[in-house]
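Missing here: one protein chain of the complex. Every other protein chain is in place.
By letter and in written order, the chains are A and B; residue numbering begins at 1 in each of them.
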Amino acid sequence: MNANGNGNGEPILDVHDLRVWYGTGGEPVRAVDGVSFSIGAGETLGLVGESGCGKSTLGRGVLGLLPDAAAVDGSVRFAGRELVGVSQKEMHDMRGPELGLIFQEPMTRLDPLQTIEAHFREALHTHRPELDKEEVRRRSLEALAGMGIPRTRFAQYPHEFSGGMRQRIMIALALVLEPKVLIADEPTTALDVIVEAQILGILADLRRNFDTAILLITHNLGIVAEACDRVAVMYAGEIVEEGDAREVFAEPAHPYTRELLRSTISLETTGLNYIPGAPPSLINPPPACRFHPRCPSAMRVCAELHPIEVRAPAGQRVSCWLHGPESEIPPGGREELERRQFLEAEEA
Amino acid sequence: MRQRRLSRWLGPIRESTGVSRWILWSGVAIVAFFVVLAIFAPLLAPYGFDQVSDAAGRFPKQGSPDGTHPLGTTVGSYDVLSRVIWGARTAIEVVLLAVVFSLVVGVPLGLFSGYTGGRADRVLVLIMDALFAFPYILLAIVIAFLLSDKLGQGVITAAVAITAVYVPQYFRVVRNHVISVREESYVDAARALGAPRRTIISRYILQNVVQSVPALATLNAADAILTLAALGFLGYGIQPTDAAEWGYDLQRAIDDAGAGIWWTGLFPGLAIVALVTGFTLLGEGLNDVINPLIRARSTAKPDIPERPGGGIGEGAALPPADPPPSSDDARGP
Partner (left out) sequence: MSGPGEQAEGGAGDTLLEVRDLHTRYSVRGSFFDRLKGRESGSVHAVDGVTLDLRRGEVLGLVGESGSGKTTLGRTLLGLVEASSGSIRLEGDELTGRSEAEMRPLRQRMQIVFQDPHASLNPAMTIGALVADPLRFHKLVSGREELRARAVEALERVGLAPASEFLDKYPTDLSGGQKQRAVLARAIILGPDVLVADEPVSMLDMSVRAKILELMLELKDELGLTYIYITHDLATAKFFCDRIAIMYLGRIVEIGPAPEIYARPEHPYTAALLRAIPEPDPRRTVPRDLPRGEVPDAVIPPLGCPFHPRCPKAFEVCGWESRDLRTLLEERWTRLSQDDYERERALIGDLDLLDQPATEVLLPAAEGGAGEEAAEVLEAMRAETPDDPFWSGVAATTVEPGGVRVRFETPREPRDIAVGRSVVHCHLHDPGAIAEAERIRSGKGEDA
């Protein structure tokens, strides 16, 4: 277990109080609203949450791939260097050799008019101009073969490959530049279950054999359990719980994590559970704790004060009043919150 | 329910902002001005469109603007102001008829062709493409010529000639749109629920296709004004005895220009330019407002959120920074 990187204390990626708000013409959408986390070298952090919780925005925010309508605030430190406020050009030069990325739909990221080999040639020429032709070729071919792409097919075009092959090509293309951080946004969502498992196997090998830190963004708790050292759970633009994946899954400290695990239908499921209500709008999220309207354990304080991040007994960071700090809870704050029941129609 | 549906249609127009709003409303203003001229022509025009004399005697020939003829008179002794005003009536009439005719022919054909597909679709597309490829003014002249025996050279003939030019456009736009809508799940869902074919076409496809029609119709109207004027200019349009028509007046004014008589050509020309501009602005404005893709781009303008002082530090207690909820989330007593 390398909870904080491979021993060398300094995290490779350190995000502090990051905020990404989108302009809409009206009120802004607070897609990411004060998020902090860090990843050590060689570590895999899983970022989970339901659709619309801001997890993809967070990934794009780290990579500087946000649309013009987004405003960014806070700090993203990569290997000691501040990335927020860096120019588009500098950011562009860092994507690839420093910060790798893998997306859900690889086809949209590959140029249909270029062969696979040409993609690699171009990436290496751009970011590793010092390499000679032979070395470029050797590295690309090794990277592709390492991902199980048949060597006879390197001169083919992206459309000639299946979905799983394309995703392998994307991974190879990201890894050939040997980035220190790899951000994978739902890398297996478009794939079938067996191919998904193959890709997860590849990611697990990466974790074992390379020093690359991975931020794995997914909605699938199973994938986190499979592939991640640590997990951060996002709800409505905030990280509500973060810690060692085994600990969090075994003993979820935040009620949202707990309920999400309970409502996930897996092979072990014997009864249906669900979280009442629906994920909130990020334009006007509930006050104080954003989960309190849906939370089965809500207390009076939860509707009045924003929770303070504390260490849960199992070691994870959690933002929930259930875990204190006791000194900050006003008198009577621990009483059960009286709420209106959700109408059935509001559920889902 | 009716009211809601209407407001759904008008909503985007009301919500439009910035340049597209400006374009839309200037278009509306110009077109409305000409529509008023057209409707109230008998009241607004000092003389009839073919009037060459009044109680005071015959009008002067090529008389310069003065008190009795504010915009002067033409070589045929017509009053230019009256001809421009009555010309607006002709233009609006022809364009209105042409648009209605093209919609009545083009939209159903496009719906049928797009939904049915197969051989009928191929044949129709071929015919329409052939019409489309034909030089439009020549097409209009041929139709006008063919119809002049039966219908005379009046407003109806001009409208039908112009219709023939624009039907292929409506057909194309509607057909292509139908082909994409036809593949939508909701059309399949309606089929699976047992909806008869005509219901699918009218309730599920047409409703989602018609949005593209108003903008197209308005832009075509602008074009139709030019076609009408061109027909008149070439002498294949409306007979001068039937109605006043700007294109015809322009043609008659050609010789005047060399002789320094500017008013006979300038005012009908300006009228054409103004009305075409009006329809174009209106069409572009509608396009911006109704077409959701363009709309999305315009609303995604950067909008920097304010940054409240003293960020959320780890472990820092936070007062509820959010505005109170609009919903009725009950709080503890």
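In this text, contacts are C-beta pairs under 8 Å (C-beta built on N, C-alpha and C of every residue); 3 or more make two chains touch, one makes a residue touch a chain.
These numbers were taken from a predicted model, which means no experiment stands behind them.
The missing chain, though absent from the display, is touched by one residue of A:L175, A:I223 or A:L322; that residue is A:I223. Residue in contact with the omitted chain (choice from A:G164, A:P179 or A:P307): A:G164.
Residues of chain A in touch with the missing chain: 50-51, 138, 141-142, 145-146, 148-153, 157, 159-160, 162-165, 192-198, 200-201, 204, 219-227, 245-246, 249-250, 259-261, 263-270, 272-275, 278-279, 343-345, 347-348.
Residues of chain B in contact with the chain left out of this view: 1, 4-5, 8, 184-186, 188-197, 199, 203-204, 207-208.
By definition in this document, only the chains that are shown with their structure count from here on.
If each chain is reduced to the centroid of its CA atoms, chain A and chain B end up 50 Å from each other.
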